[in-house]
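Left out: one protein chain. Kept in place: all the others.
Moving on to chain A:
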Amino acid sequence: MSEVRRKIIPTKHPMPHQDAKERCHNFNEVALGYDEDTAVAEAQRCIQCKNSPCMEGCPVEINIPAFIKKITERDFAGAISIIKEKNNLPAICGRVCPQENQCEKKCTVGKKHEPVAIGRLERFVADWEMAHGSRSVKKAKPNGKKVAIVGSGPSGLTAAADLALMGYKVTVFEALHMPGGVLVYGIPEFRLPKSIVAREIASIVELGVEIKTNYVVGKLGRVDELLQEGYDAVYIGTGAGLPSFMNIPGENLNGVYSANEFLTRNNLMKAYRFPEYLTPIRVGKRVAVIGGGNVAMDAARTALRLGAESYIVYRRSFEEMPARREEIEHAREEGVHFEILTSPVEIKGNEEGRVTSMVCQRYELGEPDESGRRSPIPIKGSEYEMQVDTVIMAIGQGPNPLIQQTTPNLKTNKRGNIVVDDTTGQTSIPGVFAGGDIVTGAATVILAMGAGKRAARAIHEYIQSKG
């Protein structure tokens, strides 16, 4: 008997959104999530491929067909436990993973139609679990060994959770007053609600992981001191937090922020609720955000929500923008303006030192450069002035330098990233491992998590081999 072939619905079930006209005035989450019936219907689009190519696209190797099958059976608890075998932060990945370049890119259905909405389904089951509060914590039996994790971003948290599940006593040291790294200070509330990050972190703490905030490793204990104090291994996941500036005239005027400062004031310090929260932010009437990545989109959409007219100024074209398509679309719907093929050459201010305008230059695209993208070439004589009162630099971040400066013999490359063995995350110092943005440069949440997972395995092997 041959099975009746279901006809595949060619497009993903659309994600319900907060209306663009409304959401540009609030910080509530933009994407609202599937309901149960939509999730089941979307799950039914999966054809359960034997070789499951989607899994190759997932850096943490979630058993995607298996969890999707559970959704079709309405066994949502079963679905989440399959995901959690590999991913401790599903509610976060389901929201911010660039799925279109990862799992969904490899999906068989995606060859002819739109791929299965794997990310949205992952988010659905993670949210379902939170709403139904039926988390079962299997605490591992302590094995008497201790591991220190430096930095509580997705990379450090993942390594911490995996090691705790193997029985290690794990302590995470975090410089800021709140754990989460970029998830709390960088990515805005409207894309990733902080309550969700807090819930995911709470579930890692339930595994027995201790998180010490307000602890700057290198200023308090150094990495070598942690090893001397009895930690059997150290994992460094300190991220790419050092903001870059352009080195153009006027960059230190009042009204020029790094994206990190602008976003940290808003997200970590909740300046959008000033003066109830005491940290101020000044946004002005017209804001230019320089850059075309996720960070730039987040800054531009935040400025918009704070009441400003918001411009993205990017020196290449839409094609080359590194931000996720979805984020660019959302920004456009909300009314962010785009000045493409444009870059500032000078920022001008008044006698009080406040920004009043920005001199920009137009660009055209030349031959592809080493990144494979067509390189921008300035057009002579194309300078013009743009009236703005705030400029936000979102042109990239370098590695946080503190650990490298205070850890002798730790090998770094010329950019300052820590050099590691790709498969284990082992650094030049025995017992010291590293991963995430501090190694790769600014990348993605899921790659940082993947590095944390690999390092957890390698740390386990390392400690066992020492006996």
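Here is the rule we go by: contacts are C-beta pairs under 8 Å (C-beta built on N, C-alpha and C of every residue); 3 or more make two chains touch, one makes a residue touch a chain; residues count from 1.
The rule is simple: contacts and distances are computed from a predicted model.
Engineer: Choose one: "Spore maturation protein", "Oxidoreductase FAD/NAD(P)-binding domain protein", "Secreted protein" or "Peptide permease". The correct choice is the protein name in UniProt for the chain not shown.
Structural biologist: UniProt protein name of the non-displayed chain: "Oxidoreductase FAD/NAD(P)-binding domain protein".
Engineer: Which residue, A:F274, A:F318, A:F338 or A:Y462, contacts the hidden chain when the whole complex is considered?
Structural biologist: A:F274
Engineer: Would you mind spotting which of A:T38, A:T171 or A:S258 touches the chain that isn't drawn?
Structural biologist: Candidates A:T38, A:T171 or A:S258; residue touching the omitted chain: A:S258.
Engineer: Please pick, from A:E319, A:E352 or A:E370, the residue that touches the omitted chain in the full complex.
Structural biologist: The missing chain is touched by A:E352.
Engineer: If the missing chain were put back, which residues of chain A would it touch?
Structural biologist: 175-177, 185, 213-216, 219-220, 241-243, 245, 247, 251-255, 257-258, 260-261, 264-265, 269-270, 274-282, 352-353, 400-402
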